[in-house]
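One protein chain omitted, others in place.
And now, subunit A:
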Amino acid sequence: MNGFDWKVIVEWAPLLLQGLGVTILFTLGGLALGLVIGVAVAVMALSRHGLVRIVARAFVDAVRGTPLLLQLFILYYAMPSIGLKLSAPVAGILGLGINAGAYLAEIFRAGIEAVPRQHVHAARSLGMSSRQTFWRIELPQAVGLVLPPMANEMISLVKSTSLISTISIGELLRSGQIAVSITFAPLEIYLVVALLYLAINLALSNLVRVLEHRSGAGARGEAMRSLQDVGV
């Protein structure tokens, strides 16, 4: 036992911070792609056409039903066999984005469906088009409803980025592993790595809380009122 060695932390801080930067970058990339896929698949899942709904359903089931680690391996190691060679960062962003997209799609779909139909009827009866109704009435209310589950998904995404270390991307966990393999100081290094993940996620959940406070008040108030109406 050598006790706690602060010097190791100072010495390896640059590499760990670099890993942190990579983790944040892949989180943002995965989130951006995930949001696009999530909204698109949610709209598909609510489509009038049965075939479109089936495609959306199949996508969500396939992605949620298999491990992210396996999805990354398929993208990075298996795709070249059919002539699609992806670089590690591209495979990483694709894997994280597709995975987050499937979960976000379900969150968005549920949020849009939770907006009372009568609010839509009221808009249509005033002559608003279905598009105007979607953007002005349904979506703003859905956003307020989906922020809490979205925060969960984003936190989960931050942690999932650690899996891309397996396709040789030097994100936070991998930087830590490298540092440990050289310094043999797992306690110090992994503690710092853990604190850095925690810092990202605390910042994230506080950001969502602020957003929630600003945009969600109306929709949540309505939901609360509905609950009170039925005697909860």
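The rule we apply is simple: a residue touches a chain if its C-beta (ideal position, glycine included) is under 8 Å from a C-beta of that chain, and two chains touch if they have at least 3 such contacts; residues count from 1.
Methods note: contacts and distances are computed from a predicted model.
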Chain excluded from display, named as in UniProt, from "Sigma-B regulation protein RsbQ", "Amino acid ABC transporter ATP-binding protein", "F420-non-reducing hydrogenase subunit D" or "Na+/H+ antiporter subunit C": "Amino acid ABC transporter ATP-binding protein"
Of A:Gly30, A:Gly101, A:Gly144 or A:Gly176, the residue in touch with the unshown chain: A:Gly144
Options A:Arg53, A:His119 or A:Lys159, residue touching the unrepresented chain: A:His119
Touch residues of subunit A, complete complex, unshown partner: 116, 118-119, 121-130, 132, 136-137, 140-141, 144, 215, 217-219, 221-222, 225
